[in-house]
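Take a look at the following structure, please.
Every protein chain except one is present and positioned as in the full complex.
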Amino acid sequence: MNAAVAVALRVRVDPVACEAYGYCAELLPERVTLDEWGYPVVDGTPVGADLVDLARRAAAECPRRALLVEAVARTR
Amino acid sequence: MTTTTLPRVERLLPSGPGGLTDPGLSGHLALHGPLTVPPRHDQAWSEALLAEVAAAGLTGRGGGGFPAAAKWEALRRAGRRPVVVVNAMEGEPASAKDRALLAWSPHLVLDGAELVAALSGARSVVVCVADDRDPSARAVRLAAAERSAAGAIREVTVRRPPARYVTGEESALVHWLADGDARPVLRVDKSVPLRLGRRPVLIHNAETLAQVALIARHGAAWFRNAGVPDAPGSTLVTVSGAVHTPGVVEVGLGTPVDEVVGRCGPTGPMAGYLVGGYGGAWLPPGMGSTPLAPGPLARVGATLGVGIVVALPAGSCGIAETARIARWMAGESAGQCGPCVYGLPGIAGDLELLAAGRADPGAIGRIDERSRSVVGRGACRHPDGVARMVRSALDVFAADAAAHGAGRPCAGRHAPSVLAFPAPPALVGEAS
Partner (left out) sequence: MSAVVSTSTTEAVWYMIRATGIVALVLLTLTTVLGLLSAARVRTRRWPAFAQVDLHKRATLLALVFLALHVVGAVADSYVNVGLVSVVVPFTSSFQPLWTGLGAVAVDLLAAVAVSSALRQRISPDLWRRLHWLAYGCWPFAMAHALGAGTDAGQLWMDAIAAVCTIAVVGALAWRIGYHRTTTAAAGRLGATTRAVPERHRPTVAVPGRHTAHGAPRTRRHAPSGRSGTAPTRTTTQLLERDPR
């Protein structure tokens, strides 16, 4: 099989929309921690299959829709 | 103190006997020669110009350092007729080069804008001059009127966005042109061009366009005669601080920092150099021989930025100056992103206490930690620049920082600041 490109998912924050609710860090602590002012620090490592649903839920729960789950093309 | 060993470069701002004294159209044409720009899209001509600029290796002179020709390639894919925007905002307080260009060579800038418009099929050119720079705006309007009288067909408009540091950031500028809101916009993919309405925007720094105008006349080989192979061409550098004649000088890229400072008459030994602007980095005096070029500067944790060198004299306090910059930059935040809005004042506050010798033992660690934390967490690179500048200060002035932190601040903090907020120094050669 010629699968040179695998698509990975990762989470990202839109810093303009973010208002430091912090729900993302509660739902997805594996990827999001909060700084001293309550704003998210996101770990950009890809989200494995075990975390995808939680990542999507975290993105859906954000009151400002500031957490994004995006696809990143990754070459093997 | 090294003396100037490289020949003086005078391309963008020629001066002296036989040089440019009349910034008007006739003086410009007499000095630089004519320039033919096709009135309508000419594929062969466009390809030739693009190839020439690519061969010259011209990179943006507005701080980004992005290859100019690559921007044009990216725009080709956008399809629609673009708008050309000339970024002459010059939000960096320690920079005066765009002001100098518009005062002395506005036609070079407008030549470049016209060339880029012809190449990309744009019909309009928008020149953005900050709303506190009336002389520059007047100069552009005058030059545009001269050109229009001489038959130029592409419309040149002058817009006056608010004079704030971040307004010169590309996405902020286009945002203001589109919606009147001068705040940066999150850009996920920088290769996707910004848009004004439905039209893609081709935005260049004023100096970049002036360089394009020279390359179109003299060719890539001529351009590469100045500078070094990895960083070709000349660049304008604003030198300020502990020098006898602060101002704007034109040097080939790759000139050592202390030679650039040498052109302006250093007043004595230095405590350090601030290179690249208030979002740049400090260099210790021992690294004065670092060439002013992207590669060598990156290797020592600095950037070229918009061609700025501030010479800090021995006896001044690097920590105090850094605190001043940090406080000013914190106030210049667009106010959209938490890490910038709260992180920068936090860093500035600790630096101020450190400068006064009244910081708690954890202050230095906290400054460093916060500086690392804000990087990449804003919509623009404003916090990143401040973080880089602050961390370089903690490195270059480490001994000072330790002494201040132990409650023994130096006397240099009472020395007058060599920094200016926001009106930078006069131009070299300008009548005082």
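Of note:
Every chain is named by a letter (A and B) in the order it is written, and numbering of its residues begins at 1.
Methods note: contacts are C-beta pairs under 8 Å (C-beta built on N, C-alpha and C of every residue); 3 or more make two chains touch, one makes a residue touch a chain.
Because the structure is a prediction, the values reported are computed rather than measured.
Of the listed residues B:169, B:250, B:352 or B:400, the one in contact with the hidden chain in the full complex is B:352. Taking the complete complex into account, B:414 is the one of B:8, B:190, B:372 or B:414 that touches the chain left out.
Although one chain is not drawn, its touching partners on chain A can still be listed: residues 16, 18-23, 25-27, 29, 33-38, 54, 60-61, 63-65. Even with one chain removed from view, chain B keeps its contact list with that chain: residues 183, 320, 323-324, 327, 330-331, 333, 335-338, 341-343, 345-346, 348-350, 352-353, 355-358, 360, 362-363, 366, 369, 409, 413-414.
Quick note on the criterion: only the chains that are shown with their structure count from here on.
Averaged C-alpha coordinates put the centre of chain A at 35 Å from the centre of chain B.
For chain B in complex with chain A, the touching residues are 185-186, 188, 336-339, 342-343, 373, 377-379. On the side of chain A, the complex with chain B involves touching residues 13-16, 18, 20, 35, 37-39, 41, 70.
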